[in-house]
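Every protein chain but one is kept in place in this view of the complex.
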Amino acid sequence: MPETIDRVRIAILGASGYTGAELVRMLARHPAADLRVLTAERQAGKPLSDVFPHLGYLKMPDLVKVDQVDWSEIDFVFCGLPHGTTQEIIAALPHTLRIVDLSADFRLADAATYAEWYGHEHRAVELQREAVYGLTEFNRQGVRAARLVANPGCYPTATLIPLLPLLLDGLIESEDIIVDAKSGVSGAGRDAKQQNLFCEVSEGMHAYGVGHHRHMPEMEQELSLAAGKPVTMAFTPHLIPMNRGEFVTTYVRLAGGNTADDLRAALAARFENEPFVQVLGAGVVPHTKHVRGSNQIHISVFPDRLKGRAIVLSVIDNLVKGASGQAIQNMNVMLGLIETMGLEQAPLFP
Amino acid sequence: MPETIDRVRIAILGASGYTGAELVRMLARHPAADLRVLTAERQAGKPLSDVFPHLGYLKMPDLVKVDQVDWSEIDFVFCGLPHGTTQEIIAALPHTLRIVDLSADFRLADAATYAEWYGHEHRAVELQREAVYGLTEFNRQGVRAARLVANPGCYPTATLIPLLPLLLDGLIESEDIIVDAKSGVSGAGRDAKQQNLFCEVSEGMHAYGVGHHRHMPEMEQELSLAAGKPVTMAFTPHLIPMNRGEFVTTYVRLAGGNTADDLRAALAARFENEPFVQVLGAGVVPHTKHVRGSNQIHISVFPDRLKGRAIVLSVIDNLVKGASGQAIQNMNVMLGLIETMGLEQAPLFP
Amino acid sequence: MPETIDRVRIAILGASGYTGAELVRMLARHPAADLRVLTAERQAGKPLSDVFPHLGYLKMPDLVKVDQVDWSEIDFVFCGLPHGTTQEIIAALPHTLRIVDLSADFRLADAATYAEWYGHEHRAVELQREAVYGLTEFNRQGVRAARLVANPGCYPTATLIPLLPLLLDGLIESEDIIVDAKSGVSGAGRDAKQQNLFCEVSEGMHAYGVGHHRHMPEMEQELSLAAGKPVTMAFTPHLIPMNRGEFVTTYVRLAGGNTADDLRAALAARFENEPFVQVLGAGVVPHTKHVRGSNQIHISVFPDRLKGRAIVLSVIDNLVKGASGQAIQNMNVMLGLIETMGLEQAPLFP
Partner (left out) sequence: MPETIDRVRIAILGASGYTGAELVRMLARHPAADLRVLTAERQAGKPLSDVFPHLGYLKMPDLVKVDQVDWSEIDFVFCGLPHGTTQEIIAALPHTLRIVDLSADFRLADAATYAEWYGHEHRAVELQREAVYGLTEFNRQGVRAARLVANPGCYPTATLIPLLPLLLDGLIESEDIIVDAKSGVSGAGRDAKQQNLFCEVSEGMHAYGVGHHRHMPEMEQELSLAAGKPVTMAFTPHLIPMNRGEFVTTYVRLAGGNTADDLRAALAARFENEPFVQVLGAGVVPHTKHVRGSNQIHISVFPDRLKGRAIVLSVIDNLVKGASGQAIQNMNVMLGLIETMGLEQAPLFP
């Protein structure tokens, strides 16, 4: 990186959560990034090392409140705030800023769907209309031009990347898509809740949000666009005793005499030049540990014992490709940088 | 337990594996059991504490080879040997012995199906015919009269207990049954394999045996019997970083206008007096940790977002209800003892 | 257990914590126990299954507040309340009740030491004087006669059981006792604290309370009594990513030419008839997993490479022998029951 390039001046809103920490981890080593501002309302005034000792040696700015930020010194914002709060804070930011929002607030394009799933009208409808859904591999043009990118949820990312091409190419039916998903605990965030204590979570597993998880409408929205008609799906998330990682097992119905091999070949062709997408060979099962800490997604397709069906497997690190990594990938696209910049770190195994 | 009752003299064949250890743990406290013989070919001659230090204080007999056993001193045998070996060893035992076999060798009733899945003809076809499938809650009469009980596999146990009544009562369709199962690592046994090392397994998860796991024909056999017609199913097992526990998520198609509530009510009625089966209330998700170390199964039913479908959740401890616990339950039935004897220990949480 | 024996009517105060759950788990199967009352202030009115679903099938009484209890129906109390609260609540109980208190409130006999470590005067000094320290193996006579037993802390239990005989017999010096202890996370309780979240605790470890943990004065009190002079010790606890289990590594200076073998032999002789204490053979290392879920303690002694020193290793399950199991052991002694009653369950491995 020549010294003469201007680095983009970045603020991270909500830097005290796990996705905030991941943004710092990767942006601190990003050659075009200049981390200027980290906000955290309750922890404002503290050094970052107080909330994340592992980042202490990086000499980052201290935590401040959002209303203490001098926006004239900032070019780009990552917003990792809780749902609800986000809408109003982003609406109040100067319009010169470009933003990747990691919350769910701008992922649903339809105002009625939003209201149905979140129980209240959207409080920044214009922004909702403006926001671009940032599943990078499928919308580079939109992301490049966007001012506000809605970064996809972790489950949608792992689920949609293999499914969208299959629907777009008519290789699978859009009915009876059954998604059985498994996630590490970091997806639940850093808030002190009894249900996420080590003693409650380790050495056991359970489902949650059965039949009504909020990532459903986001997935159905994108699947419907790809299928060209409304898609309803089954989706069951499970909590697995591991920090990171998401494993998605999708049961699909084959269209028009296609086989699992056809699906695999189509995905391999579609993603051949994608730096972050690996389509595994026949018979190779993905493992969440093989992508941990990286922005990679691994995909595999298997024939089902049920005639006319196939099983699609996909794994990501929920905090990287499922959140902060994809957010940086989107920033790179928005700024015309090399898309892999700052995201080259290989997976950490074991 | 009055002193005057004769205790049944028991041999455990294959006592150096995890299911062997579990049999010892529970039988050592079983008031009608007298553990006389423990075999382990490679470890013969050693005290049990050498292979299982946690059982050392129980003063059990030392490990011996199978051919060292004086069968005249034994009434009852638990056989926990690997597949294949089992057939010949059981065939060679005196016919006065009653046996619960924990291997897969006698679970399939059909010789052709066995040959198809195991790649060779069964070597004890008469015994295969004689053996009774020991899913206790569904076959008490058969088990009571049996000389040889084939103890069900862990996945079949967790899957069949909720599904069989639903099929028998015609509440669900027998087509498109999709079983997504998750198991702790102890199901893989105690053999030293790289893939089961802590560093390979912890902090990650993966599927295995996708589309061709050997528990499939066992489940299809019992589902077909219940449905009264051949049933084919989808089944994907996953390995979860925990010692024990099995979580089964089953996606079913509702028959004749039934709802998830109808299914739950039917199961609650069916299992009302079963000491080891708990049907959870509407909206309550089971957790593997809530049955750990016990012979319990917890079952829950949820409506699916896909119209006309429901999601059935079930959890067991794979080493107890999924293996050694159910084996003892079968022994109790075979001997006319109280069915819960020796199996009363409550789950260990956390 | 003949039917004619009156079962003791028991109340557990503070039944919504992990030690409360463990008391229920074991007392529900205790042939002389009749669990009548479970209190939990914030959860009062709920069934036990709401806070501990794994105990739901045991048909226990619903949770109530302490001030709702009709004490005339209770014979025996286990008190598992937080420090501070305990003193006043126990002081207010009818004097006809016999009590095992699992908190730290009555463990220190000296009022000044209490005030120094807890920052305030004791609020029930008479009870403090009356309370008997319940390290069962060393004080059966005192416990039997006691009305109020102070159940030892988990670290003191694991540390003192091997050290007390060595000091009493003059086999080790009382200077320079260095205790490096490691505990599972359940010792930290069930309160929702960020530091005990799965994502903070798993896949890592750290020390805590370095140089000033509150179990120190309790250990020094008992070591001093055994040595016949004031003992000061080094003690460093560490938090290990496991639910249960405590491993204590103690570095001691040998007295009068004794060797590690002498120490091991002395401990083996001392504990020969103790049902819950196992002294392992030369070269055998204890493992926390070998006592999990049981009331056992395993002890081992090794020669140190440093001349004139030895290393003593001991392991317990912090929730059983380190808390609820020892509490029930004390109850058994207080009531003249067989000491192992209700505590026979073997360890759960793996």
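As written, the chain order gives the labels A, B and C, with residue 1 at the start of each chain.
One rule holds for everything that comes next: contacts are C-beta pairs under 8 Å (C-beta built on N, C-alpha and C of every residue); 3 or more make two chains touch, one makes a residue touch a chain.
This one's a predicted model, so the numbers in the text were calculated from it and none came from an experiment.
In the complete complex, the hidden chain is touched by one of C:52, C:114, C:133 or C:235, namely C:235. Screening A:52, A:78, A:106 or A:247 against the full complex identifies A:52 as the residue touching the chain left out. Although one chain is not drawn, its touching partners on chain A can still be listed: residues 18, 21, 24-25, 28-29, 52-58, 186, 202-203, 243-244, 278, 284, 287, 289-294, 296, 298, 344-350. Summarising the interface, chain C meets the missing chain with residues 176, 178, 180, 182, 199-200, 202-208, 210-212, 216, 232-236, 238, 240-245, 247, 249, 251, 285-290, 292, 302-307, 309, 311, 313, 315, 350.
Where chain B meets the missing chain, the touching residues are 18, 185-186, 190-194, 196-203, 241-243.
As a working rule, only the chains that are shown with their structure count from here on.
Chain A and chain C have Cα centroids lying 46 Å from one another. Once the centre of each chain is set as its mean CA position, chain A and chain B turn out to be 39 Å apart.
The multi-chain contact residues of chain A, meaning those touching 2 or more other chains, are 199-200, 202-203, 241-243.
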